[in-house]
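Left out: one protein chain. Kept in place: all the others.
After this line comes chain A, so read on.
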Amino acid sequence: MVEPLLSVSDLKVHYPIRGGLFGRPVGYVKAVDGIDISIAPGESVALVGESGCGKSTLGAAILGMTRPTAGEIRFDGKPVIHGEASRARNLSRDIQIVFQDPASALNPKLSIGESIAEPLAIHGVGTAAERKTRVEELLGLVGLHAGHATRKPNAFSGGQRQRIVIARALALNPKLLILDEPVSALDVSIRSQILNLLLDLQKHFGLSYLFISHDLSVVRHFADRVAVMYLGHIVETGATQDVFANPVHPYTEALLSAVPLPDPMAQRTRRRIILKGDLPSPANPPKGCKFVTRCPLAQSVCHERQPELRRVAHAHASACHLRA
C-alpha cells in the first residue's frame, strides 16, 4: 500500500463551554470526537455531513489552525505539531485551504497579484521579479490573464475570485489542498467551471484533496473516497462508488435520499426517507449512538452503547449496531 500523505488517528477536538463565576469549563463541545482518516498522494477524500458535524473543525485541525485535544496527525510521515510557529510554517507550504466564500477570502485593498504573491513573500521565495513571473504563471494556470494581476478583487466575479483564491493556494506548490465547500457560494452555471479546474489541477500536479461539502452530487462526481460525519464521528466511510451505491448506515441512506434529483420522474418514484427532528446540539449529544434521536431503526442497544466503525465490505466501514 502507498504510504498515506496525511493520516489522522483518533483525533479529538473538544471546545470548552465556559460558565459560572470563574469561567471554568462546565462542559465540552466535542466537535471532533475520535476520527481516523487518511489521504494518499493524488487522492480526493470527501468529508460529508450537515452543519455542526465537525467537518470544518477537522479541516482546521489538519491545517494547524486549531489545537487537537487528543490524537495524532501525521503528514508525509512526520507528526504535525500544533502551536509551534516554525513547524506550522513549514506545514503551510504543503497544506493549503480554499474557503467557501471567495469574496471574504481576498483582501479587498490588495491587487490580486499581491494577494497571490503574499504566501511567496511570507516564505521568502524568490526575488520580487521571480515572484511576479510566478504570479503570472499561476494566473494562467487557473484560466485568468497575466494582465489581471494589478486589479483589485472587486473587479472580478465570484467564479473568477474563486480562481484567484485557488491560484494563491497553489503558489507554494502544496501537496494537499483542503477545499471547504469550494463551489457552494457560486452561481450554478459557474460551478462546473471550477470543478473542472480543480480536477485538471489535480491531474497535472498530483495534488491530494480533502473536499469538505454538503453537496452529495458534487462529492459523488469529485471524490475517490468519502467519509460521512455526524456529530463529531465518522458513521460511514468507503470508496465513493460503494457508499453511494450501497449505503449501509441509516444516516447515509437518509442523506442520499434527501438530495433532490434534477429529474422529476425519478424523484416521484424513488423511496425517500424523511428524518424526523433536528440535529441535536453538539454541546448536548445523545448517549449511545449519536444518530439515535433521528434514526428510524433505533433499538434499545442504540441508546446504550456507541457503535464502533466496523468493516462491512472491502474498504467500506459503517458504525451501526443493527446493520453490519
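Going forward, a residue touches a chain if its C-beta (ideal position, glycine included) is under 8 Å from a C-beta of that chain, and two chains touch if they have at least 3 such contacts; residues count from 1.
We take it that contacts and distances are computed from a predicted model.
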* Structure fact -> In UniProt, the chain not displayed here, chosen among "Cytochrome c1", "Phosphate transport system permease protein PstA", "5-oxoprolinase" or "ABC transporter ATP-binding protein", goes by "ABC transporter ATP-binding protein"
* Which listed residue, A:L201, A:V218 or A:I234, touches the chain dropped from view? -> A:V218
* Can you work out which residue in A:S9, A:N196, A:N246 or A:Q299 touches the chain that's missing from view? => A:N196
* To do: With the full complex in mind, choose from A:L261, A:A283 or A:V301 the residue touching the hidden chain.
  => A:L261
* What residues on chain A make contact with the chain left out of this view? -> 50-51, 157, 159-160, 187-193, 195-196, 199, 214, 216-218, 220-222, 240-241, 244, 254-265, 267, 272, 274-275, 277-279, 294
